[in-house]
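Each remark here refers to the structure printed beneath this line.
Every protein chain except one is present and positioned as in the full complex.
After this line comes chain A, so read on.
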Amino acid sequence: MTTILQPDDTMIPGVSEPAKSRATRRVRGLSDRTIAWLFVAPTIALLLAINIFPLVWMIRLSFTSLNLSMSYLPLRFVGLDNFTDILTDEDVWFRLQTTAQFVIWSVTLQVIIGFGLALLINRQFRGHSFWTRIILLPMMLSPAVVGNFWTLLLQPQIGPFNYLISLFTGVPPSSFSMTGQVSLAPWTIVLVDTWMWAPYVMLICLAGLRSIPDYIYEAAEVDRASAWRQFWSITLPMTVPFLMLAVLFRAIENFKMFDMVNLLTSGGPGSTTELVSITLKRAAFEKWRTGYSSALAIILFVTVFGAANIYVKALNKVKQR
């Protein structure tokens, strides 16, 4: 193996090599530099064609009053009108609030349940890996299919959910509707989302818990730190970076949430569960207000992009550990 480091035969990859070895390489095949670009270019080209070009096009459209149901009208530029319309529209702010509440509640519940489950599973009882795998199933399913079959489970009368609730509380099963009642629907989407994604937080927390070396606890034992103290001074602080990662992932995903809620409540009753993605879909694909919806999409992009920035920083922090 030491032969690799012989100075005459420099094979250390990278572009900054002596010209001599680059010349010999070219004889034997493509240069590293060429290969690097040949390998990266197709991916970048695809992303430029499918993501960036349409994005630029959309930015242009956001300054127009284009409506696809009246596309015979000439393209009219309206400056920043769409943006001012959106940002001064009370309804849009209301949808953003609905979305924020959904994100906050669902992520909070998922963190509590997920972290709790991770702590329990980390006790390594017999059969824990089998049960962990069962718990993980919901998050692998299609959110749309999940939203669809929960509508059956949550039907008043014929659905088992209301029936179970009435078994435990005595409330008649047909007296409430989880998806049809203004007071319950926002909680229903939180409930189903938590059912799906608490395992996600659990899995990440479990990795965090397992990354804590045993000797730290052993040292704490020597110092006679109580179990409670060990939790607050060792377990929690050392799991927090992982927890942060899970929270950021979930927050971004839920901010964009469309599929599950669209099928579970389609934004109803009224607009109590109308998340901002559903508003966007209605503006773009039902009212065909392309100019307006392009502007709304860009506002969402900027928000998610900001969040993504924070997320990548946190991600690198965890990676360094």
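We take it that a residue touches a chain if its C-beta (ideal position, glycine included) is under 8 Å from a C-beta of that chain, and two chains touch if they have at least 3 such contacts; residues count from 1.
Criterion: contacts and distances are computed from a predicted model.
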Q) Of the options "Heme exporter protein C", "2-oxoisovalerate dehydrogenase subunit alpha", "Carbohydrate ABC transporter permease" or "Ferredoxin", which is the UniProt protein name for the chain that has been left out of view? A) "Carbohydrate ABC transporter permease"
Q) Where the complex has a chain not shown, which of A:77, A:93, A:131 or A:232 is the residue touching it? A) A:131
**Q.** Of A:36, A:100 or A:165, the residue in touch with the unshown chain
**A.** A:36
Q.
I need the residue numbers on chain A that touch the omitted chain, in ascending order.
A. 1, 3-4, 9, 11-16, 25, 28-30, 32-33, 35-40, 42-44, 46-47, 49-55, 57-58, 61, 113, 117, 120-121, 123-128, 131-145, 148-150, 152-153, 157-160, 163, 173, 195, 199-200, 203-204, 207, 210, 214, 217-218, 221, 227, 230-231, 235, 242, 245, 249, 252, 255-256, 258-259, 263, 277, 280-281, 284-285, 290, 293-294, 296-298, 300-301, 304-305, 307-308, 312, 315, 318-319
